[in-house]
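Heads up: the structure comes next, in structure tokens.
Partial complex: the chains shown occupy the same locations as in the complete assembly.
Note that the chains are named A, B and C in the order they appear, and that numbering of residues resets to 1 at the start of each chain.
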């Protein structure tokens, strides 16, 4: 799956803006998706994309009057695809951290997707503070910034735990098998996966180390991209304002994670 | 994580529906690899000036570096510099890079097979008045083929499986589809099982071709 | 027909040919004799540039090559003048016996396939191997392999035949047959031959001239009669002293 989450606080204004001229030919907006991150974006029984982000983007497209096309691209190849113009953006709960903002424009954040420490059912109360993490292996998706967040935590508080990074969802398997005691992951997706596996997970009591949100990246220095970004930001804000986002979030994520207050 | 065979069976047609992509990529890149590596092998065998060091550098480069990075640099990197690459279909690019990558291995294997043919065979050919190329074609290659067949079959099976790298460029094929299916319901076992079976069958076909060719090129008798 | 001037060849530190001069007339049959390891095979292999000499000029027919500067094309031309029978046969392992004989005329001399097949069968009959036409070399006995090698060279009908111990694996009966074949060829095509052999009886029967080589030099040459009965050099006499059967 893709790299969810991100690190600590951000600053500066994200979102749209930039140069815009009405003359730009936009055409179809090609949205890359990882396609392996239920319930955010994944493939249904017929191999068609589905999930929260899919429906959200479709609705944005309708509101902004843009034609949308989805294309499955694994995380490894994404940024080549964006930069070479094969796709316009990539939907996979990407957190627009500072470093990333240097490279890309981000349209308006749409949801919060906090990572939490997740453990097997019954173990939640064993981990009340960060101190309790010591002596354990913590599995985390390598594809995001969560791993940096954990490393910072380790350094800042001088904690003795081991971080194990994965390029896929195998850390969920390892938690189920008992090879890991803790994983650091979006509870929304972790619970979906636990259900499929037929095991029980719960969120550990200790707090998360970052608050994170999701946004779509767009090429910089590209007038068309900037224009789309602006249109997307506008439509996203509308959906947040009129409750459409809340509705979608509750439908797919079983709670309201809509990002009313931007984090960055 | 108990494997749900029924689920695997249900998903098989979906994953299988991408077999033409995998086959197309594999067959095209195998053909290109065969031609290209033969060319390079001959260049190196006869130590043709100028071309030989270029060939050697190419082998070092493409044999020594990860396929993923090659895909990345050629498809995205060169697209920056050479407009032609910008127009290129991802599947074409995948075939190109796969063939370039595989040729670097295959040419080394071909060289080793050629060198296993005793020098006397070449001399006998030259002595009856054949040119170097005629000796290569009528005498050396057929004999080297016997040694090369299992090795080339290995290369081709590796290529078949490497074709899944095309997914990185956004080309959906069997392995890519399997990972999509696997993630959808967190049913990796079932999806991978499907891929496992499909690749196994495809490789088996190459394996059978290998057996046939080995028989065909084996020289009968005790001293062979 | 053949002319060799100042031919030298070393392998690493080992100087094998130390300056060979040789003239052979058209239609002449020259037999080279001499101790083992003396450079006989090397000399023969230099004649068609299988071994590239370090120095010297070689001419066969009207193709002349200077070892120190030559083109690949000249070498091809030189080789087209001649055929060779190798000491260790070197049959094409991937070809049937018939193809071993028919291949070179087909692709080098561009003869028609059907015609060559017929001709190759005739040759195989001559050397007594018609029943082995479809066998592969690895299933043949030593003598059979040698006869295929002879057939392969004959099929080319070359101006010059280079034979490296062509009867080493043959019994006396077959030696007689080969002798007959060689005499036929010379009569029919006026082929020039250079034969390396250690069978003195054979050399005496077949050759117009005997060349005695020792340690990279031509020590003595002359008619068979003169060499076998009245050698001038001490070395030659010593060598021939062991060949009781010929005297």
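The rule is short, and it goes like this: a residue touches a chain if its C-beta (ideal position, glycine included) is under 8 Å from a C-beta of that chain, and two chains touch if they have at least 3 such contacts.
Bear in mind that the values here come from a model prediction, so they are computed numbers and not experimental data.
How many of each chain type make up the complete complex?
Written as a formula over the shown labels, the complex is A x1, B x2, C x2.
By definition in this document, only the chains that are shown with their structure count from here on.
How is the touch graph of the chains shaped: line, ring, star, complete or other?
Contact map by chain: line.
Quick check for the class: compute each chain's Cα centroid; which one is farthest from the centroid of subunit B?
Checked the centroid distances; the maximum from subunit B is C.
So how far apart, in whole Å, are subunit B and subunit C when each is placed at the average of its C-alpha atoms?
Computed value for the inter-centroid distance: 46 Å.
Between subunit A and subunit C, what's the gap in Å when you average each chain's C-alpha atoms?
Distance between chain centres, rounded to whole Å: 82 Å.
How many angstrom between the C-alpha centroids of subunit B and subunit A?
Roughly 37 Å separates the two chain centres.
Please list all residues of subunit B that touch 2 or more other chains.
In subunit B, no residue touches two or more other chains.
Using the touch rule from the top, collect the residues of subunit C that touch subunit B in their complex.
45, 48, 50, 76, 79-80, 82-84, 86, 88, 90-94, 103-104, 107-109, 136-139, 152-153, 156
Inside the complex, what are the residues of subunit A that reach subunit B?
Residues 1, 32, 35-38, 42-47, 71-74, 76-77, 80-81, 83-87, 169, 172-173, 176-177, 192-193, 196-198.
Enumerate the contact residues on subunit B facing subunit C in the complex.
120-121, 123-131, 134, 138-139, 142-143, 217, 219-224
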